[in-house]
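Note that one protein chain of the assembly has been removed; the remaining protein chains are unaltered in position.
Here is chain A:
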């Protein structure tokens, strides 16, 4: 049934096929004439049966039969017995069609249609299915139909679960059986059926079961799929949680107006803003919807307007996002005041899968406003930010600054119930880790390594609130390194995972983070002020993940990596200077997350591959005039000339909302002489382009 090689047809086969086609064509012509003139006589219906027996894929014929049945049932002389016999005839036709082609969608659908009429014996269906599933135990049509039938006859999920077990015992290389098992278990767990009250009781047994398959034949993929599902069930916490915020709980925020001197305030928490407002960022563990002024309340002395506008930071323009932002106006009357933000005291924050946010949490911080001292002489010339090595000094550990990540720990929602509930998860993961280490001792196995890496990552993440350290990150990195060598086909995936783990590792502790913190020059009077630059350059990162601990960063150096995408960067609302030079960005649409960074002033995207590739693979993900999502905005903007919107709509789309002072785009194919004027036109605020001062 599976894995049969394709053979070239023999001449006699071809002759037979031609003959069959001729016969079929004749039948079809006749059939269509019946169909069009709505003739449902016995002969006509029989003709359609004949047609379907030869070609079960003829959808029109199936539909015709449905019409014929309806026609018959609407006759006045129709009685229950005859209804039954008509429907049984239909089942017979389906059966012979399935004999011809087991995988005919039309035939299976027709059968469902007949069954839903409710006049046929369902027991017979189960017997039939047994036969089909014996012939091909993993055919998903049969399994789909089985789910339909068992629902129709209210067969208990436990019985069906037992059935999957039997099928797996016969031959465990059966994707469909494992899949059905996961479906059934999910249903049982959701219902909290007897014996399936919690994952805690069910999953360990399932792990035990799947180990038998995986160890017996690690080359068989079906078991691994199920294992991945189990792992997901173990790791995923259904309820949304708030994992990070800016400002962090208990922090002091120093707000400074447009370019001004400040005193001894902390460089980590001093924010420059020329818009007169500052952002509040909520970072959840999964995408949620329903964040609004009614679900998040803010208590503060200075802002009386309660209706703060919460904006989802998602690229897809949906109302579901993992990160949400609102902008709070600077206090005008008081210089120091405290702000308290309460999240989720009403139950309207809901995850994508419908779970409510049910850990109401509150965080508070103090706001200190530095008096604005405007100095007109400094405004005219914007300083050129040069990302040169000599411009950065190690920040060092001289200052015992309150790095936001440290203070963030205070937000950790310590909930007795939750931690008790996750004990079994930790135990299960520890067991799995042990198990797969054993497997790797026995044999070299790529999927085993990948699984171990996933397990260790999940285990570390789960233990982090207690251990405050990612214990296994070195080992995980090594595993991914290994995998990149062993399995070049999936190099990019491993690379992404590697980057993610590396970033997690670097952001996990104050010490490791401080190693990457630098002071830009020693100037405190620059356009960016007295800011710390986080330098994550030269790390061969391919993805930007694990950003929840970096919300405070205003100056970020990601140059000399292997970034192809900057997904997730939109969460870093405070970013004002960003260096993405010398990466592998392939298109302007890949820069879409930047659109959400309203404070971004300095951007370096030099020496990427923008324009190298004629095919932009991220374009279809991007909201474009082609997808009609930004068309309206374009029309409004009368000042933009037509050829700009036509030829450089991506540039227009990405850059028009940014207030950049400085842009470096040299070293990209797209950045030719024609392009630069376009950029200047799109961004009137631009002062420097590729180092040159603009008029």
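By our rule, a residue touches a chain if its C-beta (ideal position, glycine included) is under 8 Å from a C-beta of that chain, and two chains touch if they have at least 3 such contacts; residues count from 1.
By definition in this document, contacts and distances are computed from a predicted model.
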Complex member absent from the view - protein name from UniProt, among "Kinase superfamily protein, 32", "Trafficking protein particle complex subunit", "Small ribosomal subunit protein mS29" or "Putative exosome complex component RRP41": "Kinase superfamily protein, 32"
Selected residue (touches chain absent from view) among A:212, A:236, A:338 or A:481: A:212
Full-complex contact with the absent chain, from A:38, A:134 or A:613: A:134
Per the touch definition above, residue among A:171, A:294 or A:685 touching the missing chain: A:171
Which residue of A:439, A:470, A:556 or A:580 touches the chain not shown here: A:439
Touch residues of chain A, complete complex, unshown partner: 1, 99, 102, 130-131, 134-136, 165-166, 169-173, 211-213, 215-218, 220, 435, 438-439, 442-443
